[in-house]
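Note that one protein chain is taken out, while the other chains of the complex remain in position.
Chains: A, B and C, in written order; residue numbering restarts at 1 for each.
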Amino acid sequence: MAHNIAILGASGYTGAELVRLIATHPNMRITAMGANSKAGQAMADVFPHLRHLDLPVLQKIEEIDFSGVDLCFCALPHATSQEVIRDLPKTLKIVDLSADFRLRDPAEYKRWYGNGHAALECQAEAVYGLTEFYRDEIRAARLVAGTGCNAATGQYALRPLIAEGVIDLDDIILDLKCAVSGAGRSLKENLLHAELSEGYHAYSVGGVHRHLGEFDQEFSAIAGRPVKVQFTPHLIPANRGILATVYVKGDAARIHEVLARAYADEPFLQVLPFGQHPSTRHIRGSNFCHLGVVADRREGRAIVIAALDNLTKGSSGQALQNANLMLGEDETTGLMLAPCFP
Amino acid sequence: MAHNIAILGASGYTGAELVRLIATHPNMRITAMGANSKAGQAMADVFPHLRHLDLPVLQKIEEIDFSGVDLCFCALPHATSQEVIRDLPKTLKIVDLSADFRLRDPAEYKRWYGNGHAALECQAEAVYGLTEFYRDEIRAARLVAGTGCNAATGQYALRPLIAEGVIDLDDIILDLKCAVSGAGRSLKENLLHAELSEGYHAYSVGGVHRHLGEFDQEFSAIAGRPVKVQFTPHLIPANRGILATVYVKGDAARIHEVLARAYADEPFLQVLPFGQHPSTRHIRGSNFCHLGVVADRREGRAIVIAALDNLTKGSSGQALQNANLMLGEDETTGLMLAPCFP
Amino acid sequence: MAHNIAILGASGYTGAELVRLIATHPNMRITAMGANSKAGQAMADVFPHLRHLDLPVLQKIEEIDFSGVDLCFCALPHATSQEVIRDLPKTLKIVDLSADFRLRDPAEYKRWYGNGHAALECQAEAVYGLTEFYRDEIRAARLVAGTGCNAATGQYALRPLIAEGVIDLDDIILDLKCAVSGAGRSLKENLLHAELSEGYHAYSVGGVHRHLGEFDQEFSAIAGRPVKVQFTPHLIPANRGILATVYVKGDAARIHEVLARAYADEPFLQVLPFGQHPSTRHIRGSNFCHLGVVADRREGRAIVIAALDNLTKGSSGQALQNANLMLGEDETTGLMLAPCFP
Partner (left out) sequence: MAHNIAILGASGYTGAELVRLIATHPNMRITAMGANSKAGQAMADVFPHLRHLDLPVLQKIEEIDFSGVDLCFCALPHATSQEVIRDLPKTLKIVDLSADFRLRDPAEYKRWYGNGHAALECQAEAVYGLTEFYRDEIRAARLVAGTGCNAATGQYALRPLIAEGVIDLDDIILDLKCAVSGAGRSLKENLLHAELSEGYHAYSVGGVHRHLGEFDQEFSAIAGRPVKVQFTPHLIPANRGILATVYVKGDAARIHEVLARAYADEPFLQVLPFGQHPSTRHIRGSNFCHLGVVADRREGRAIVIAALDNLTKGSSGQALQNANLMLGEDETTGLMLAPCFP
């Protein structure tokens, strides 16, 4: 029997991506879609690529009847999300795609996001949504906090290495190359095609990107001591994809072995043969993450490279994977779409 | 029970697109893949985006055992295809994606393609693969000839208008904007990123593009008299998509009505409300074709615009749609993937 | 001796393009730059690619001292431009890049732009800025009205043909492919990279684009009777360039001959050999316009294709060419930059 699904924030890219994926999910039915600024419009007017689907009209969130809803995806902006979720029925299963419930320590939340938290009682029950590492907690959770897309990419490259102690924890550098859809459908000058196409640049340089809050929280927890990575994202003229080039100190062959073993049974995490490395074009539009390890010419140094689609495995695909777990579905249902290349 | 499928020419873009689509088809199993120049390689080495799939190793075509194969897709180059198909078992169902069996008149074939035909006996039984207009013949066919991607786009815009006599047959202009994957994975200087990106141009200008053979054949047959359209394709810096801007003389509202009625029950052909028109971004990676009609400021003139994905609805998606019919499957099975936007 | 130049609207793309071109002009010195919304900022902060230049700080327009200025470029938005120019010193030479002074008939202006005109006395003295056809008037003018970028492209393809009577005036179709910088630096959802990249579509379909006002005015004047072309622009995922594919009825060889003769001595208009046609990549960043003529397979029909850079020959390059004439400079000074390919 199909689960009834609500999507809040349906007029953004992650909302649309959820609809795209659920469109071929055999056991989910979208029964309500919230988008305050576009309430009253048909989804086909906001996202014409979804016009073949029979979808509910966009509504104001406060007008949605959640009584028959089994699970609600919240693809709302940061800070808004916590206020909305606070007021949703307490029995409703929720997968949140915002940053609002990712950081367990309210002080850290305030430090990275600037504002106090409006729903600390919800945060207390939230489970961090990196599926492969929190599977059991997610299965039992009422509220799952989707990870940052950059944070997911970096963690797939590093968590097993930190856990197994095969790299130097004080010299980890993540150089990320991010496609533009990660910035959402927001009207900013630097996101215009004429600005971005044919050029690229770093941003949030120097350790100020908010996803560092997630890296610090997770890596320190695994290591049992503070771990502070360096992380520089770059904006690349492409629509989908994150490529993380991670510079670590450790034995490359051992690092590859640890990663390959850690992900051997994971349906979406594919570790390439030692010495090979991935490209974003080969995961585009899919829920797969490809990982590679190469030894540097300097002994004791390795490069780990991870690639995933920020809208799929980095947010909406991850969210659906978690929702599957929460609803008792097979984790991969609706997510086995092959990447779209070329 | 799953049908056993062979794909010849698996190392090209249309071959890879077939694999991408069949990957989520519940009733097809790829049991053989031919690619002479890459024989012995794993598909994951030729197309790393398909590495999560359990696929047969690429083989030389002559080494393939077709005994258990239910249907074979031929995604081989023109001229090669006819020689291969001529020698395949006569009981094998075949969907050909090349140009070899599209033109019923051997003289026309020779005129447009330059060479004599090496398999006229096969051509005699071939059915033209524009699904929506040859559905019954395709269902009963052994050999279906996939249409040209440009030819499909133009026909979706024009066939019902010609059939119903609502446009002037002597003044039809098709101005097409084609993405680069339509040129295949061939090593040509003008297909390099550094050449193509940020620039665009017309090609095959003046009525020399081979897909005109299909337009002439089909439109003249419908009209019962010769119809010779003007057709100018342009190469656009994008990977997937064809946008056909068709200039016709006739009453725009009537034209819209005819198109909307003709396609009212078609699962993949979506006619937009009168005055709206499509974009390639909204059909990317899918089997949908969006159509729109707008009245020109000059009375009695209309613009019909059609958009589809050249690799999907324009070739491999169409091929799978036809294969579904030939195998008794529902026509839409495996083809309801929503477009991939952004 | 260097001419003192002011640029109003320096924070838009055409303003920046003027600065780029004047940067290597030996006889022009930019002494004032107006940009109301960015007043007080350095140009290097608004356009970092110009940071090597020694430029005046951006000012509010009303604060600029025009006493020593020889010529002023107005790169302001439509409607704003007329109000500003109305109040500028009456002795100041002005090249306007907006649409405000292009249409000689106030009724036509109102019809296409919606608002009444606030500076009809200025319009009365304005010369239409299509250099090659209004050279003498421009040389003597105080106020020159730069043409629309699409309007320029279409006119280069058609004016000599209409003047010489070698094409059917009732069946002219212009299908234009326009790069995105033509839309300016405005924050619109459909101009975002994630929206535009990898997709393309028509806009202003059906004869509603404002540049039709210019086509109607100019073509009818040449022909001595009303000429109403069909014109459909398309937005292409590229930053610079316009490609006009023009469908006409007439003898192709004769058409080529007329164009080649008309432009034989023009420094910036290059007619390719008969049968060849241009690409936008080959004029990018330059003041050149390439034109080609191809015969269609249907006798008596021809395709004329013109390519230029919307920011250069289509606006700021044209403006500088006109300014050169107005200041007694050689027309090509500062404009012989070769196109930037790849």
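What we mean here is this: contacts are C-beta pairs under 8 Å (C-beta built on N, C-alpha and C of every residue); 3 or more make two chains touch, one makes a residue touch a chain.
Note that the coordinates shown come from a computational prediction; the quantities given were computed from them, not determined experimentally.
Chemist: Would you mind listing the shown chains in contact with the chain that isn't displayed?
Modeler: Across the whole assembly, the hidden chain touches A, B, C.
Chemist: Which listed residue, A:177, A:211, A:256 or A:313, touches the chain dropped from view?
Modeler: That would be A:177, which touches the missing chain.
Chemist: Given the contact definition stated above, which residue among A:35, A:303, A:323 or A:337 touches the chain not shown here?
Modeler: That would be A:303, which touches the missing chain.
Chemist: Among A:60, A:201 or A:261, which one is in touch with the chain left out?
Modeler: A:201
Chemist: Which is it among B:196, B:212, B:227 or B:320 that touches the chain not included here?
Modeler: Final answer for the missing-chain contact: B:196.
Chemist: For the full complex, which residue in A:27, A:230 or A:333 touches the chain that was left out?
Modeler: The single option touching the absent chain is A:230.
Chemist: So which bits of chain C touch the chain we can't see?
Modeler: Those residues of chain C that touch the unshown chain are 13, 16, 19-20, 23-24, 47-53, 181, 197-198, 239-240, 267, 270, 278-279, 281-286, 288, 290, 311, 336-342.
Chemist: For the chain that got dropped from the picture, name the residues of chain B it touches.
Modeler: 13, 180-181, 183, 185, 187-189, 191-198, 237-239
Chemist: List every residue of chain A that touches the chain not included in the displayed model.
Modeler: Counting only chain A, the missing chain is touched by 171, 173, 175, 177, 194-202, 205-208, 212, 228, 230, 232, 234, 236-241, 243, 245, 247, 275, 277-282, 284, 294-298, 301, 303, 305, 307, 341-342.
In the analysis below, only the chains that are shown with their structure count from here on.
Chemist: Pick same or different for copies chain B and chain C, depending on whether their interface residues overlap by over half.
Modeler: Homomeric contact, same residues on both sides for the most part.
Chemist: Nearest whole angstrom, what separates the Cα centre of chain A from the Cα centre of chain C?
Modeler: The separation of the two C-alpha centroids amounts to 45 Å.
Chemist: Distance from the CA centroid of chain A to that of chain B, rounded to the nearest Å?
Modeler: Here chain A and chain B have centroids separated by 36 Å.
Chemist: Touching at least two other chains at once: which residues of chain B meet that condition?
Modeler: Chain B, residues with two or more chain partners: 197-198, 239-240, 278-279, 281-282, 284, 341-342.
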